[in-house]
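Missing here is one protein chain; the remaining ones are kept as they sit in the complex.
We just call them A, B and C in the order they show up, numbering each chain from 1.
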Amino acid sequence: MSEISLRKARSIIKTTLAKGREMDLKPLSVVVLDAGGHIKAFEREDGAAAGRFQIAHGKAYGAIMLGMPGSAQMARAEQQAYFMAAVNGVFGGQVIPVPGGVLVHDKRGNLVGAVGVTGDTSDNDATAALAGIEAANLVGTA
Amino acid sequence: MSEISLRKARSIIKTTLAKGREMDLKPLSVVVLDAGGHIKAFEREDGAAAGRFQIAHGKAYGAIMLGMPGSAQMARAEQQAYFMAAVNGVFGGQVIPVPGGVLVHDKRGNLVGAVGVTGDTSDNDATAALAGIEAANLVGTA
Amino acid sequence: MSEISLRKARSIIKTTLAKGREMDLKPLSVVVLDAGGHIKAFEREDGAAAGRFQIAHGKAYGAIMLGMPGSAQMARAEQQAYFMAAVNGVFGGQVIPVPGGVLVHDKRGNLVGAVGVTGDTSDNDATAALAGIEAANLVGTA
Partner (left out) sequence: MSEISLRKARSIIKTTLAKGREMDLKPLSVVVLDAGGHIKAFEREDGAAAGRFQIAHGKAYGAIMLGMPGSAQMARAEQQAYFMAAVNGVFGGQVIPVPGGVLVHDKRGNLVGAVGVTGDTSDNDATAALAGIEAANLVGTA
């Protein structure tokens, strides 16, 4: 299934934001992309900065395009910065290689999309995303 | 107030999509921008094409940047096509000058954002948007 | 002299805006570029739409890059729209070919810059620009 349903996407966003409130994080922004990397749903909490959509999208989009979650992208960036910089370029500037970009699979192992979260530290962003994905009965790889 | 609340944004999207179901429209995609043109929330209904985010965004973004709702942009495009083509260029390709891009003001006349709807005919997109905005106790100019 | 002084640029903007108030125009936005096409000064009146800088700049920048004031660019666009569309492309989307982009020369005929005005009708934009340029003891070609 490459088209994550809007119902699942809403659920992921809802629980991700709830996790953020539970962890007392800064205002979060959450995007859900389908397996083709196309935007399914998005919400930016009140108080979040104007450009948070682009950051959230960059995390999730990079995960889909590279098949690598944020933590793996960050490891690569730290090891070979010029490669990830070039990757950013080849994708029109749309890749942000840090935690918070989480690949989403269904229970049978099919890629169904990606979630991008931004607003707090990258690690906390990723934690919130994983909570949202799990509550939607899907599998997140951060 | 330039920051339309997430609560209002969700309400607009919810009612816009409900209007679409009531009118039996094709799957819709709805974006809400704040008064600065920044994305607050978005939903793409199941069955909607992959690129509908960009179309919805282009309608709403053009409305904010030009201070002109979709119908006015369309009138200008029909009268002076090269001007609107140049405007699309100067905004990095981000302006789609047809109905469905609706400016949103509060009851005191302050601009609070814009809604972009795509999926059915432009006129039906605009009708659905107006319903969503009205139900959120705001004023839409299509 | 290719570097129009900041003093002259401020004067042009001040008188252009005053002319707009005198003509009871909609809120105007005025940019002054030097002869190299680089931004010297800019003001956007309260109530003007968010994207008016880009429109004003597009008018003035096109005038400098083509050596053609707005009226001449518009005549070309009406006669050969695909050419002006291609010109917009080759300049990265930065050319808006309508009145309001005015070339500025000194009294000895040297190009010193360009002014771009937007906010009301293109013709009124150009009229306001000419008033500002004239009051700065320079020569405008609209």
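By our rule, contacts are C-beta pairs under 8 Å (C-beta built on N, C-alpha and C of every residue); 3 or more make two chains touch, one makes a residue touch a chain.
Keep in mind it's a predicted model, so treat the numbers as computed, not measured.
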item: Among A:Ile4, A:Met84 or A:Ala114, residue touching the chain not depicted; value: A:Met84
item: Full-complex contact with the absent chain, from A:Leu25, A:Ile64 or A:Val98; value: A:Val98
item: Residues of subunit B in contact with the chain not shown; value: 1-3, 34-38, 92
item: Touching residues (missing chain, whole complex) on subunit C; value: 3, 5-6, 9-10, 34, 36, 38-46, 50-51, 53
item: Residues of subunit A (touch criterion as defined above) contacting the omitted chain; value: 48-51, 54-55, 57-58, 77-78, 81, 84-85, 88-89, 92-98
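The rule is short, and it goes like this: only the chains that are shown with their structure count from here on.
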Residual chain clusters - subunit B taken out, nothing else repositioned: A | C
item: Furthest chain, CA centroid comparison against subunit B; value: C
item: Shared interface numbering between subunit B and subunit A [over half = same, under half = different]; value: same
item: Centroid distance [mean C-alpha coordinates] between subunit C and subunit A, Å; value: 43
item: Between subunit A and subunit B, centroid-to-centroid distance (C-alpha), Å; value: 25
item: Of all residues in subunit B, the ones touching two or more other chains; value: 36
